[in-house]
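Only a single protein chain was left out; the remaining protein chains are all shown in position.
Showing chain A:
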Amino acid sequence: MLDFIIKRLLQVILVVFLALTAVFFLIRLSGDPTALFLPPDAPREQIEEYRELLGFNRPLQDQYADFMVNAVQGDFGESLRSQEDALQLVIDRLPATFQLAIAALILSLVIAIPLGVLSAYKRNSFFDRIGVGLTVLGQAVPNFWLGLILIFFFAAQLKLLPTGGGGTLVHLILPTITLATYSIARFTRFTRSSMLDILRKDYIRTAKASGVPTFPLVARFALKNSLIPIITLIALDLGTLLGGAVITEVVFAWPGIGRLLMQSLMNRDFPIVLAAVFIIALIYAIINFIADILYAYVNPQIRVK
């Protein structure tokens, strides 16, 4: 087990390192940020002076080496625009992003699992077909479009909910629904197919034959077993929810990491972009690491292998 954990931990480090390396070089392809910060009438000497001050005139590999050495010590530098600690700016946004991602995850599980179970149980019924159709739709609808439509109806027309912003639970409703739609669809389909597998098993037939009533049969015997593979899915999706929140956060003006990342990309505020990528990659890798451990814990086969 210890070997397994160490191996997975090393993978976490590798993932974060590779993500940072890729993004470091990619954003530099977009060009030099100094042009965007100085007033347009800034003379060439001052642009050069800033490039030197910020180190953008040095060879790329030197910049990269410096960045990595500092990053390992938790220093991502200061925001180019506001001169505040980049990592701190990102960490300040973490709670908002988590709040949204977890709300979306809970909403998707609460809706998707019963829906998936019911679909499987009533396989090929009218309900099942509608359900499957809706899940396809749910996976196909783009986030930003759904978000705008929800804002239009519930906020602008009906005036029931705020259009955006953060702070209270009311602000959380529309972005949560928007963000959860995709996961609801995914979880429903997954639960359905996983349930279908289980329902075909001999022990279910035996239980059914020996007179176990429907509800306990489904809930206790079938569902429990079909949920094991869902753990991995939840972990993967929580990562996706945290990352996919970029667009939802922008549409709903939600003050989280995704929005900060988007804005910093537009402003070419490199230190913030890298700090945000670091945090997102780290969270993603850690969640998957935990999922692996949990999975091994619930499913001893993995450990043995």
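By definition in this document, a contact is a pair of C-beta atoms (placed from the backbone, for glycine too) under 8 Å apart; a residue touches a chain by one contact, two chains touch by 3 or more; residues count from 1.
Here is the rule we go by: contacts and distances are computed from a predicted model.
A.B. asks: Unshown chain, UniProt name, "Protein translocase subunit SecD", "Solute-binding protein family 5 domain-containing protein", "Alpha-D-ribose 1-methylphosphonate 5-phosphate C-P lyase" or "Phosphoribosylformylglycinamidine synthase subunit PurL"?
C.D. replies: Its record in UniProt gives the absent chain the protein name "Solute-binding protein family 5 domain-containing protein".
A.B. asks: May I ask which residue of A:Leu20, A:Ala104, A:Leu118 or A:Leu179 touches the chain that does not appear here?
C.D. replies: Checking the options A:Leu20, A:Ala104, A:Leu118 or A:Leu179, the one contacting the hidden chain is A:Leu118.
A.B. asks: Identify the residue among A:Val72, A:Ala140, A:Ala209 or A:Met266 that touches the chain left out of the display.
C.D. replies: Considering all chains, including the one not shown, the answer is A:Met266.
A.B. asks: Out of A:Val12, A:Leu38 or A:Ile231, which is the one that touches the chain we can't see?
C.D. replies: A:Leu38
A.B. asks: If you put the missing chain back, which residues of chain A would it touch?
C.D. replies: Given the touch definition above, chain A has residues 30-33, 35-44, 46-47, 53, 79, 81-84, 89, 92-93, 107, 110-111, 114-115, 118, 122, 125, 127, 144, 147-148, 151-152, 155-156, 159-170, 172-173, 250-253, 255, 259-260, 262-263, 266, 268 touching the missing chain.
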